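All protein chains but one are shown in place.
Then we have subunit A:
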């Protein structure tokens, strides 16, 4: 069973006045089949955790370990991490001019699966996945994320999640900027992947709204670059009623 273990993770970014520590000792274990919600105020380091796990070059790991089934994730390049089974659904997916969605998806699936999917089956697979996410088939011929609305970008991220079937899925504020209908479509997509029981999900969000559709097994409150409190789904209800104030107080935060 796949397990992602984050131990005492420290991460810095380069700021105008030198390196600034964003993550200050994160400990978290995510197992296949589990869903962990990471909630926290703006600037608490949630997105930094997501990008650090995927290996974004902007973030420097200054201490701690991240392993996937015992393998050192931090030593892997970005593409190696993806092929090892780590998937990051991005908050702000990037436009890639000149590359069509269909070409992108096939190239990516080929890289992740280690062989090119059989064309006939692949076309069916993509078509079905797009239908489930209410994505217009013409999207296949559009350039990746170019001119997509916010909701279309998020659905495109979840489409990739469904097709690439990672071991660990990190969803970075996938709910932000979505209206209720789009949120439901996207959540249904995430739930389909979760129901397979083969993915460990790290759901990073600012709001409790998405947790009505995606039920977490664990909720962690993130503050000042580390996990301040952990609990079950009931912790989300507490946050819904009381907000983050109890965690923001007493520490410098943006």
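Definition applied: a residue touches a chain if its C-beta (ideal position, glycine included) is under 8 Å from a C-beta of that chain, and two chains touch if they have at least 3 such contacts; residues count from 1.
Basically, contacts and distances are computed from a predicted model.
Missing chain, UniProt protein name: "Fe-S cluster assembly protein SufD", from among "Sulfite reductase [ferredoxin]", "Predicted membrane protein", "Bicarbonate transport system permease protein CmpB" or "Fe-S cluster assembly protein SufD".
Taking the complete complex into account, A:160 is the one of A:12, A:44, A:91 or A:160 that touches the chain left out. Touching the chain that is not shown, out of A:3, A:29, A:100 or A:176: A:100 (per the contact rule at the top). Only one residue in the set A:28, A:112, A:221 or A:248 touches the chain that does not appear here, and it is A:112. In the complete complex, the hidden chain is touched by one of A:9, A:90 or A:223, namely A:90. Residues touching the missing chain, restricted to subunit A, are 54-57, 77-79, 81-83, 87-88, 90, 93-100, 103-104, 107-108, 111-112, 143-144, 160, 164 (touch as defined at the top).
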